[in-house]
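Every protein chain except one is present and positioned as in the full complex.
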Amino acid sequence: MIIKIFGQLSDVIGSSSLEVNDIASTDELIKNLQLKYPALTNSKYRVAVNRNIIQSNTELQTGAEVALLPPFSGG
Amino acid sequence: MIIKIFGQLSDVIGSSSLEVNDIASTDELIKNLQLKYPALTNSKYRVAVNRNIIQSNTELQTGAEVALLPPFSGG
Amino acid sequence: METKKIAERKTIKVTEKKPKNIFVEGAVSALFIAGSIAKHSTKTGIGAHNIFLGQVRADLIDDKIVAAIEYTTYTEMALEKMHAIREAIFNKYDLTCMHVHHSLGTVKAGEISLFVFTSSKHRRAAIDACNEVVERIKKELPVWGKEIFEDAGYQWKVNN
Partner (left out) sequence: METKKIAERKTIKVTEKKPKNIFVEGAVSALFIAGSIAKHSTKTGIGAHNIFLGQVRADLIDDKIVAAIEYTTYTEMALEKMHAIREAIFNKYDLTCMHVHHSLGTVKAGEISLFVFTSSKHRRAAIDACNEVVERIKKELPVWGKEIFEDAGYQWKVNN
């Protein structure tokens, strides 16, 4: 599964996308990423699954489109 | 003294200015005009003296700039 | 020579008392608006512009279609009033600049007769100031619109 990384988070993670495997839920994804990228713990962001921001832990189906979104600053 | 007439009032009076003499106040002016132009009684308008809309009867000094202003419709 | 130079330096700039003219003959063109926007690119403290445009509608009134509006004004009073509005708006809002252009004479349906343009560092001031200026112009400026019908006749416009 490809995780899209945007804005300042691409600085924290050092890339604009990540490949992860065998991840069942967004909570599990975040736990794994925080282990690998400790700076993520101090970052403000929301998680989108299939282009919708999730409010709580969400199961990740095969082919889900997951993205990490730091605060928006358009306009 | 010249009275400036604007907008729809110039239709009622048939002119965009009027000359009047020996008028001491705005109340006197209105009374005289209503006698001469009865349709004025049914018209909505305000009176400006020296480019300020007056709220009550106002004395007219020599050289005062008097205007009759129907409802504004700019923009 | 030296004395003259000092005298020149001491000359005090007389403040312009005459209010700025806001009236233009006929419609406001899209290119005029573009020029006005482009001029602000050097003012790099600006973060937000708000523009209001009034366009003449081809209203249908008792089977007659409005073809144009003919605007007239009481110039001296309108410019004095607009000057007072400008002062009040600059006192109330943190604006970088503000421009107002209102048509006189004939403006055809589909053409623009009012152009209000406010700019500020942050959007709130530009948006709120523009809104207030438009409301005050409609309510307080001695300007009259005569709606000219396509075939013949006219009626005096009423603002709501």
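Labels for the chains are A, B and C, by order of writing; each one numbers its residues from 1.
Please note the rule applied: a contact is a pair of C-beta atoms (placed from the backbone, for glycine too) under 8 Å apart; a residue touches a chain by one contact, two chains touch by 3 or more.
In this text the structure is predicted, and so the values were computed from the model without any measurement.
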Item to check | Partners of the unshown chain among those that are drawn | outcome: A, C
Checklist outcome for this item: Residue positions on chain A contacting the omitted chain are 4, 6-8, 11, 48, 51, 65, 67, 69-75
Next on the checklist: Applying the definition given at the start, please give the residues of chain C touching the unseen chain.
Outcome noted: 30-31, 33-35, 37-38, 40-58, 109-112, 119, 121-123, 127, 131, 134, 160
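By our rule, only the chains that are shown with their structure count from here on.
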Next on the checklist: Quick check: how many Å separate the C-alpha centres of chain A and chain B?
Outcome noted: 72
Next on the checklist: For chain B versus chain C, what separation do you get between their C-alpha means, in angstrom?
Outcome noted: 27
Checklist outcome for this item: So chain B residues touching two or more other chains come to none
Checklist outcome for this item: Residues of chain C that touch two or more other chains sit at none
